[in-house]
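The complex appears here without one of its protein chains, the remainder shown in place.
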Amino acid sequence: MSDSRPSYLAHHFDHLEQQKQSATLGIWLFLITEVMFFGGLFLGYIVYRGLYPEAWHLGSGKLDIALGATNTVVLIFSSLTMALAVRSAQVGNRKGCAHYLLATIILGSMFLGIKAIEYSHKFFPGPDSHYFLIPGKNFSLASPYADQVQIFFSFYFTMTGMHAIHMIIGIGILIWLYVKALKGSYHEHYYNPVEVTGLYWHFVDIVWIFLFPLLYLIGRH
Amino acid sequence: MSSAPDTSATAMPKNYLNEKITVSSWLLTLDHKRIAILYLVSLLAFFLIGGLAALVFRVELMTPEADVLRSETYNKFFTTHGIVMIFFFLIPSIPAVLGNFLVPVMIGARDFAFPKINLASWYVFMFGGVLALIATIAGGVETGWTFYTPYSTMYANSNVILAVCGAFIAGFSSIMTGLNFIVTIHKMRAPGLTWFRLPLFIWAMYATALVILLGTPVVAITLVMIFVERAFGFGIFDPALGGDPILFQHLFWFYSHPAVYIMILPAMGVVSELISCFSKRRLYGYRVIVFSSLAIAVIGFFVWGHHMFVSSQSTFAGLTFSFLTFFVAVPTALKMLNWIMTLHKGSVSLASPMLYAFGFLGLFVIGGLTGLFLSTLATDIHLHDTYFVVAHFHYVMVGGGVMGFLGGLHFWWPKITGRMYPEGLAIFAAIVIFIGFNLTFFPQFQLGVHGMPRRYHVYPEEFQVLHIASSTGAMVLGFGYLIMGAYLIWSLKFGKIAGKNPWNARGLEWETDSPPPTHNFHETPVVRHPVYAYEYASETSNEPDVQSEKGHV
Partner (left out) sequence: MDHPVVPVKTYLTIFGALMVLTALTVWVAFIDFGHGLLNDTVAMSIAVLKALLVLVIFMHLKYSAKILWLIAGSSVIWMIIMIGLTLTDYRSREWIESQAHRAIPWASNPPIEQAAPAADDGHH
């Protein structure tokens, strides 16, 4: 191995292109596993919705469309900034890359904040409401379908919770990237980590693109 | 170039084992070969724990009454056995040990594409394993390895939460391994090593990795659902709310049927290598075997409902799954035929690894054929949840999977450690293991057909004779494993130096030193022939093989 190897080329690869292709292939394979992971939840959702359509409509009606839609916008916006962060690295704009990463972190955190507000409404439904929508012993809702609505909320919390955990992990990685980007580690010759994280981030966005209509928008008509 | 048994050598040349020997150089190693050793040691420990649990309940089963264990304790023992053996031994066995060691060497690479992920996979695995063991020590889990609801979510004691977390975490480690395999095989092959020059072991690893990536996440999310239901009281499968426990079974078996192929495909890969080497022939029907591995990986995902014939799954779904299940037998049978064709007219030598390959062939045929009885809807109504099923899956998993693992371990032991084990003892142990295995599990077919249900320890007296036979067999089997363990450990220090290629086999792994240097090859090899080219002296040379012309032993 010659001395001309750049520091960012790992010893076991022959050249940068091989390293880059490996990273991209790896993350896409990882995304397959993510699809199947969420797929299990979607399967449960579909089965129960088929069995208990009324309960599903009732449960969906209890979610806040305004907050859900706002979050959709926030998340898609963060996907845009993420894409621009990758692009900045690609064209060698090290500063721009860091800034866009920061923007993505802020938008991602906003999403989580809004999600927390939404969750808290389920915990503390307000003085005049007669329901408590956290599944479990205390779940209460005056409806003949209350039990099945509880299943709906079990899915709502598990699906959005799993999604939120993915967001938190994503934000953690982004912060790490941001710190390195500030030092100028990513540039036109080496930006695998930014690109790979970007792919992950967009995937999390796609999951939400499906969760939003499936959870918030059914049975509104 | 080939084998030069050099018994006089005292110090081995620099290699991956003796380069650095501090504890941290092992625990923080990024070398795939050392990680394979870490896995080997930990997996053997799990194998021992699982095996001891089995010995305890086999002793209990020698009498029709409950005299050693109470029912609840009995349940805990077979659950420990199942969870440990499946999630912490057999699923990772060949991929994480032999695969980890061999994949980069066989394709002429310096390491996996993601060495850090590889090391992380071992830590993650150990973490999951420790959680599962804590669950056992803290009081035990009684659900069986299948975690069926509503038992696991409502009735079982809360250690089940820990065990579920352990299995969930172990899943990540298998995903990391699988991901590394696929990327490495795609991107890091040596020059000249085209797809259809890959050894069949590599193809088997590739197919296994596909199944791991597509299946494991589903069991992960299923375990998450169990977790939230059990720990937070969410209603997901709870029948009282209108939840459906059968949904759990669908999700669980969507992974766990393909998981049986995670356990058997690698063993098939090992057996292909063994048969080729010890018949001194290129494998008959190389491409057929390649495509049948891929076909098994795919078809394996269409058949899971055969575990649910006697649940409240619809009769139509039962019919569909029964029908689809028969198709898995086709690629499996094709492999069998090609192996047999290779042996036919090959110059077969009966070295100890080859005995395991023969063991595999015979036992796996029995296991596979009894699978067909079980996948026939009508007969399964009678056989489901009896010892017949227990015998079936032990024939495929122990007779197939473990035999493959041991065969591979013996075959590549000289490469991994640089030393030979005593061949005579190895042959003796292989025979003891084979006899012990059959004595343990063949009577269980009988028991099952006569109606002995699985997971019970109090039974009618008429079953006692067969149970005693089975328990005796278990001890013989255990004895066989012990002999094997003993001589393998002995060989680490006292074994004869193996040399590069003690079996006169073909494949890049035999062209580097034994044990290989840290970066596997002194210079990147260039492959010039189709795989298993026994007419040439090596993969990279153009000279004919002198030794095989002379005729091998």
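The letters A and B name the chains in turn, as written, and every chain counts its residues from 1.
Criterion: a residue touches a chain if its C-beta (ideal position, glycine included) is under 8 Å from a C-beta of that chain, and two chains touch if they have at least 3 such contacts.
Nothing here was measured: the structure is a model prediction, and the numbers come from that model.
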Residue, one of A:Met36, A:Ala55 or A:Val194, that touches the chain absent here: A:Met36
Given B:Val218, B:Val270 or B:Ala429, the one touching the chain that is not displayed: B:Val218
Missing-partner contacts on chain A, residue numbers: 17, 20-21, 24-25, 28-29, 31-32, 35-36, 39-40, 42-43, 46-47, 50-51, 53, 65, 69, 72-73, 76-77, 79-80, 82-84, 87, 90-91, 198-199, 202-203, 205-206, 209-210, 212-214, 217-221
Absent chain, residues of chain B that touch it: 186, 214, 218, 246-247, 250, 254, 301-302, 304-305, 309-317, 320-321, 381
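Here is the rule we go by: only the chains that are shown with their structure count from here on.
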Centre-of-Cα separation between chain B and chain A, whole angstrom: 35
Interface residues, chain A side, partner chain B - complex: 10-13, 18, 21-22, 25-26, 29-30, 32-41, 43-44, 47-48, 51-52, 135-137, 147-148, 150-151, 154-155, 157-158, 162
Of all residues in chain B, those that touch chain A in their complex: 109-115, 175, 179, 182-184, 186-188, 213-218, 220-222, 224-225, 228-229, 232-236, 240-244, 247, 250-251, 519
